[in-house]
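Here the complex is missing one protein chain, while the rest keep their positions.
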Amino acid sequence: MTEQAGSSLENLGRRVFNRRLLAGGAVVAAGVTSMSVAGSGSEASAGVSAAVAPAGGAVRHLTLYAEKLADGQMGYGLEPGKASIPGPLIEMVEGDTLHIEVINTMDVDVSLHPHGVDYEITSDGTRHNNSHVEPGGSRTYTWRTHAPKRRADGTWRQGSAGYWHYHDHVVGTDHGTGGLRKGLYGPLIVRRQGDLLPQKTFTIVFNDMTINNLKTGPDFRATVGDRVEIVMITHGEFYHTFHMHGHRWADNRTGMLSGPEDVSPVIDNKIVGPADSFGFQIIAGEGVGAGAWMYHCHVQSHSDMGMAGFFLVAKPDGTIPGHEEHAGHAGHTEGAAEGSVEESSKSAEGAARHH
Amino acid sequence: MTEQAGSSLENLGRRVFNRRLLAGGAVVAAGVTSMSVAGSGSEASAGVSAAVAPAGGAVRHLTLYAEKLADGQMGYGLEPGKASIPGPLIEMVEGDTLHIEVINTMDVDVSLHPHGVDYEITSDGTRHNNSHVEPGGSRTYTWRTHAPKRRADGTWRQGSAGYWHYHDHVVGTDHGTGGLRKGLYGPLIVRRQGDLLPQKTFTIVFNDMTINNLKTGPDFRATVGDRVEIVMITHGEFYHTFHMHGHRWADNRTGMLSGPEDVSPVIDNKIVGPADSFGFQIIAGEGVGAGAWMYHCHVQSHSDMGMAGFFLVAKPDGTIPGHEEHAGHAGHTEGAAEGSVEESSKSAEGAARHH
Partner (left out) sequence: MTEQAGSSLENLGRRVFNRRLLAGGAVVAAGVTSMSVAGSGSEASAGVSAAVAPAGGAVRHLTLYAEKLADGQMGYGLEPGKASIPGPLIEMVEGDTLHIEVINTMDVDVSLHPHGVDYEITSDGTRHNNSHVEPGGSRTYTWRTHAPKRRADGTWRQGSAGYWHYHDHVVGTDHGTGGLRKGLYGPLIVRRQGDLLPQKTFTIVFNDMTINNLKTGPDFRATVGDRVEIVMITHGEFYHTFHMHGHRWADNRTGMLSGPEDVSPVIDNKIVGPADSFGFQIIAGEGVGAGAWMYHCHVQSHSDMGMAGFFLVAKPDGTIPGHEEHAGHAGHTEGAAEGSVEESSKSAEGAARHH
C-alpha cells in the first residue's frame, strides 16, 4: 500500500482541485458544494468540513516516463528517475480531458492502457492497434471523461466516475503480462462533481502473490478521524479476497452509502480477480479507535505467505495502542521506504481546500 | 461470442415481440411503452426511438434437439442438424410460460436445467429427480416466469427478469460436467415489461479455457451507435475476469443505470465463476468511436492462451480504423463461421418494432 502524495503528484490532482476551488470560491461560499454533500440545510451549515470535487471540464497535459528500476522491475513516473510501483495516482473529474505523453526510456516496447475513461482506438495501448511506444520513443494518449447524461432515447449514459486503473499492454505478451508483473500499473480515480474528497488516498495492488510488488504488505498511517480513501486493484494470475480489520465499506460506486435507503451490501471482505478495481472512503478508527489494524488477502495460504500489512491508526498524540511492543511481528517488515509513508503536504492542502 | 440471430430464432423471441407490439399497437401509440423508458414527457416525445419489451403472459411451445456435433462436441438446436454452441438464445417476458420438448438424438442421457425461471421439480433436469431424457427419447420441460409482486406479508417477491442460462445436468456426471464441457449450454434472457430491447444480442461463454468452446475468442460486429446487448456466462472449472476495451456497464440487473441516483458501480471488468451470468447493453463506440475493441479474460495466462476476441465497431461506411492492416494479428482467427456473423434480418425487424 503506497500513499499517493508528494510534490510531483500535486501537479496532477490535488493542486488542480485546490486551484479550482479557490477560483470558484464564490460558488463554494454560496453553498453549492455543501449542498451536494449534505443536502439538509441545518446540518450542512453545521457540518461543512469536507471538500468536494469541483466541476470538471479542464484540459491537462502530463508526461509519464516508463522506466526500468534498479531491481529489474519497471514503473511509471512523473519525472525521469522517479518511477514508482504503483505508478502515480491520476485523478480526474467527470468532464476533464487528459493528454499523457508517455516517454519510453526502456529497451522494449511499452504502452499505456486505461480502464474506465473514454479514449479513441489510437489511445488503446495495444499492439494490434499500433498504439504502443517503441524504445526511446514517445506517444501521446488522450483520455476523456463525461458526466452522466440522458440520451435522446430516454436512457441514461453512465458517467465516468469510478476507481479505475492504467497499465501496460505490450511488455512480455500482447496482453502486457510481463509489464504488469514487473510493476507497470497505477491507480486512476475519476470523481463526480460534488464527490467528497479524502484527506489521504492509499493504493493497494494485489499483483500475483505480492502487494504493490512487495513480498510483504506495506503499512500505511493515519490518525483517528482522518477520512482515508483506499483504491484496491488486482493484477496477475490469481483471485484474492481483500479484507480489512475493524473497518467496512459499501459495495457500490463510492464505497459509501448514499443514504439510509441505499440497499448496497456493507462488507469488509471482497473477492477480486485480475484488472478488477474498486475504492471506498473510511473514517480511520471510527467506532473502534486507534490500533494496528491488519489488512490482508483472506485466502489462507496467501496471507500466510505475506499478503498482509497494517493500517496503523494513531491517537491524536501519535501513539498506537499495543503496537510498539510488537514491532518485530512475524512475516512483516515495517518502515520500508515503500511501505510506511507519512503524509504532510496533503494535509496542508486539505485545509486550504476548505476556504 | 456468437450473435444470436437467424430465422429459427425469430420464432422464439423477436417475432413474438413484434407480433405483440403490432397486436398491441393502440397501447404503444398511447405512449405506454415510451413512458416506461423515458419518463419525462418532453424528452419522450423527442426521443422515442427504442423498442421495449411488451407485457408478458404468452404461452409458447418449443422443440430443442440435443445432438452430437461433427467434431465430437454436443449442442442444443431448434431444428435437427442445426445444433450450435452456445445453444439458441431463448427470450421470455415476465409472465410468459415456455414448454420445451427436448428430443435426445444422442446415445447418452441428456437433460435441460435452467437458471432463474420457475419450474417444478419434474423440470429440474437432474438424475436424482428423474427428469432427464434417455437416448432416443423426449421430455417436455416447463418454465414459468413472473413479474415482481408484493406478498401478503408486505415483502416483495422479485420478478424473474435477468440474464440467465440453461445447460445439461447429466452428461458425464450427475452435475453435467461432460455435457457442459462439450457445449450443452445456452443463454436465457427474461425481460421485464418496458425493458429496452437491443438491436443486437451477443453471447459470450467462458467455458474452461475456451470462449464458446473455441480456442480463440470469436469476433462480433456492430456499427457505431448500435444498441448492443452482451450476455456473459461462465462454465467449467476456472474463475475468470471479463473485460471489454472502450466500453463499460453498470453492475446491476440491466447493466444500465436507472437514473442519476443509481449507486451501482460502473465497471469494465468483472470476476466470474462457473454458472455465473450477467448482461448489459452498450451503445457501440459511444464516446470512443469506431475501432477493433478487444474483449478478453483479464487473467493474464488465460488471455495469453487465447481467451480474447474483438468487438469490431465500424463507421457508418463500414470501415474499421486501423483494423484492416492488422487482420493477421497473433493468436486470433477472424472470420470463422462461429465467430464473425453479420446481422441483417434483425435490423429490419428492429425497424418494424418501432411502429
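The letters A and B name the chains in turn, as written, and every chain counts its residues from 1.
In this section, a residue touches a chain if its C-beta (ideal position, glycine included) is under 8 Å from a C-beta of that chain, and two chains touch if they have at least 3 such contacts.
Treat the numbers as computed from the prediction; the structure is a model and nothing was measured.
Peer 1: At which residues does chain B meet the chain that is not included here?
Peer 2: Touching the missing chain: residues 113, 115-116, 118-122, 124, 126, 128-130, 144, 146, 148, 150-162, 173-177, 180-181, 235-237, 239, 251-254, 258, 262, 264, 271-278.
Peer 1: In terms of residues, what is the contact footprint of the unshown chain on chain A?
Peer 2: Touch with the absent chain occurs at residues 34, 37-40, 43-44, 46-50, 196, 239-241, 243, 245-246, 248-250, 256-271, 283, 286-294, 296, 298-301, 303-304, 308, 321-322, 326, 329-331.
Just so we're on the same page, only the chains that are shown with their structure count from here on.
Peer 1: For chain A versus chain B, what separation do you get between their C-alpha means, in angstrom?
Peer 2: Chain centres of chain A and chain B, defined by C-alpha means, are spaced 34 Å apart.
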